[in-house]
Structure formats: C-alpha cells, structure tokens
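Only one structure is covered here, and it is reproduced in the block below.
A single protein chain has been omitted from the complex, and every remaining protein chain is retained in its original position.
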Amino acid sequence: MKFQGNLLIARPIEKVWEFLWDIEKLSKCIPGCQAVKTVKERERYELSVKDSVGPITVQLELLADVKKLEPLKRIEIVMQGKDKAGGVRQTMVLALASRENDTQVDFETDVNVFGRLGTLGYPFVKKKAEAVIKEFGDNVKGAIEKNS
Amino acid sequence: MAKLKLQINGEETEVEAKEAALLLDVLREGLGLTGTKRGCETSHCGACTILLDGMAVHSCVVLAARCEGKEITTVEGLSEGGDLNRLQRLFLKHGALQCGYCTPGMLMAATALLRRNPRPSLEETKIGLDGNLCRCTGYTGIFDAIQAYAQDGGK
Partner (left out) sequence: MIERKLIRPDSMAEALGQREQYGKDAMPIAGGQSLLVLLRNKLIDPKVLIDLERLGELRGVQRQADGMSVGPMTTIYDLLSSPEVRAAAPLLSQAASKVGSTAIRNLGTIGGNLCHNEPGADLPPALLALDAVVELRSRKATRKVPLREFFRGYFETVVTPDELLYAIEIPTLPGGASAVYLKHAISAEDLAIAGVAVVLIPDEQHSRKAREIRIGLGGVASVPLRASKAESAVRGAVLNDVAIREAGEIAASEADPMTDPHASAEYRRKMVKVLVRRAILGAIEQSERNGHGKA
C-alpha cells in the first residue's frame, strides 16, 4: 500500500531536523507507540506499537533501520516487525526543503502486510495505516510548532 | 482444560481438550483421526469437512465443546466393515481424486448432500460442494461420481 503526502511546518529546517532525531519526542507522535529504544543513534531503533479497530488488535514489535541520511535533506527508513497474526514491512522516505522560514516535509511510504493480518485483516489494516500516517504527520507538525 | 464426551462414527469417546478448542484440532491431535485434513484454516477450502448431526460443517471453525451430545461423522466412518463404501468406490471409478488431499472433505460434503437430496441435479451437486476446493481434478470426476451414485438411487 503506497501513501504519500506533505506537511508544511512553521519552523526553520534545522528545528525540524533536530526534532526528527529526538526519539523521545518523535515516538510520542506515533499513534499506539508504547515504547522505543535507541539501539544505535541515527541508525537503528526498536519500537513497540499497539493499535486496535473493533475486535482486532495489533501488537507490533518493530525494528527501524535508517538506510540513508542526508543532513537537513532526506531520511530513508525501513521498518519491519511481527505481530501474532502476521508481519509488516514499511519503507519511508522523508524529504525536507526550506520554504523561507518554514519547512516542507514530503513523505512517501510503502506499507506491506504479510500473513493472515494482511489477508483476513486487509480492510482494517489499510484504513488504519492511512489514519495512522495522517495522525503521525499532524502530531509531528503540532509538536514542532508548539515548541521553540 | 476440560474432558469432552464425543460421539464419533457411532462410538463414544472421551478426550481432554482446552475449553475453546476447535474440533479439527481435537480430531487430529486429540484423537489421532487424521483422515480429516487441515487446509486453509480460514473456512474456505473444505478439506476439514465432517458431518455434525448429518450436516456438512468445516471443523476448523467449530468449537469442540459444542459437539457434545451431537453425532460426528468423519471420513473414517464411511467405510463399511473395512471396505470402501459405494460412494468411495465411485470416486475411484470416476477419477475423482489425484493427490487425495481434498478427498475426505469432498466425500463428507457429498455424503451430506446426498442425505439432504438423494437425487441432486448437477447444479445442486455443485452448490452442495461449494465449500470444497480441489486443485487437481478440475471437479468433473467428483461430480460424475456423485451423479452416478444419485442415478442408481444410492443402492
């Protein structure tokens, strides 16, 4: 499932970049994120995410690897994880650009769901993925703009 | 865990199982009755079909606890004194099986169909077996066998 979008954050690019690597603050923006651990700064992180719709709950243990990092410009991440009913693999590309004193963040993400979660739970997973990505974006924008 | 009293192929059996155990698992792992197959586990393929009070059901989506006081018939219960019954012999005659994995389910679904409707048309046969998938035969042999059984009045 491919999603894309963009955010305009009313803060300069350095502030946005700084925020994106502040794992404590960033993880609070991820809906359902229960825990995050830095395995290697700016390279590898572990996350625990839990969410539910109706009777279906998903509890994912995710490993996020930073594949590419261009300071103040671009981040490419791959996240993989398992749940009791299947697995998820998500690639995400974030591109930053200055717009005067604001920052435009363009994102492109591809979410693949494996196992029974992907087949039996498909409509739920798809709607949830869309909603979660949007909420994440809104949360990040809100959190950065509230600060500094 | 709970002790279940089940009536299977005319015999009373006692087996210990988890409260919410599924019939397929109890039949295969609990009782060693492996004639009933585990296929898709999502109620589509019908490899797990058995008869519950004469009705075809997918045992992968039946609670074993609900089967107490009811009659369970599995493929092991079709043979007559150790010999294949007439339906089984017609399956062989009409090429209704290749790998054989769907066959127990097909036999049970066919048995249930013929009990409800001793002379099904081809269309009714297809509907009766609509919950049983076969990857090998293309179904025609299976339908031929059932039609042959029906034509001779099931004798």
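Read from first to last, the chains carry the letters A and B; within each, the first residue is number 1.
Following the convention adopted for this analysis, contacts are C-beta pairs under 8 Å (C-beta built on N, C-alpha and C of every residue); 3 or more make two chains touch, one makes a residue touch a chain.
Since this is a predicted model, take the numbers as computed values, not measurements.
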Per the touch definition above, residue among A:T57, A:S98, A:N112 or A:N147 touching the missing chain: A:T57
Full-complex contact with the absent chain, from B:G46, B:G77, B:P104 or B:G141: B:G46
Residue numbers in chain B that touch the chain omitted from display: 1, 18-20, 22, 41-44, 46, 49, 55-58, 60-63, 65-66, 109, 112-113, 127-132
Touch list for chain A against the chain that is not drawn: 53-57, 84-85, 116-117, 119-124, 126-127
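Everything below uses one rule, namely that only the chains that are shown with their structure count from here on.
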Averaged-CA centre spacing for the pair chain B and chain A, given as whole angstrom: 48
